[in-house]
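Only a single protein chain was left out; the remaining protein chains are all shown in position.
Here is chain A:
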């Protein structure tokens, strides 16, 4: 009661334009669950609390702006009206920078995530393909080996690859496989490939000593057709002839 008395003494009778005060509830929020009951706002829940303040401000603005317009108080600043702002331009720049950097950071992290996901997927697909190819190769080789060894005289494995079987190709393929690799290839394989014991291949064993298959008599007695007469030109005289020449020269 003392309060009320004081208030009545203290209260100023001013036109609303001077005071610009609005007492209002909140704007109805379509999303909110609590049915416009302010007491339900939990002060600990920051987001809810701030939203309630925001809505109260909105309600006030929606109420006050028409009144102001009626009283011809301007509310919108014209574009060519430049005046000092409460926060300096520098401050606003800083704020803008911060927002931009936050957005960029988010975008970057999003991109990185996507890249990682794509790489994982790509790698998976790649490994699948490689495995499939290897499997096919293995199967093919096995089938070929089997056929070589004569276990199966059916050439079914070729069918798996070429669904549209062409008879010619099939026949020629058969022939080739029978002979195996080329003679040249076989020689090279024997010399260089297919593992096996290589270390003792150049020793003089009884067999290699008695083996005269690489003896060409014409080459040994120099009776074969000359290579091109070059050797005749370059024939070096014997030791005695050379000594004679030397003593003669002196």
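We take it that contacts are C-beta pairs under 8 Å (C-beta built on N, C-alpha and C of every residue); 3 or more make two chains touch, one makes a residue touch a chain; residues count from 1.
Just so we're on the same page, contacts and distances are computed from a predicted model.
Of "Cleavage and polyadenylation specificity factor subunit 3-II", "DNA methyltransferase 1-associated protein 1", "Ribosome biogenesis protein BRX1 homolog" or "Radical S-adenosyl methionine domain-containing protein", only "Ribosome biogenesis protein BRX1 homolog" is the UniProt protein name of the chain excluded from the display. Only one of A:23, A:214 or A:247 touches the chain withheld from this view, namely A:23. Looking at chain A, the residues touching the absent chain are 2-4, 6-7, 9-12, 14, 17-25, 27, 38, 41, 43, 49, 52-54, 56-62, 64-65, 68, 73-77, 83-87, 91-92, 94-95, 98-99.
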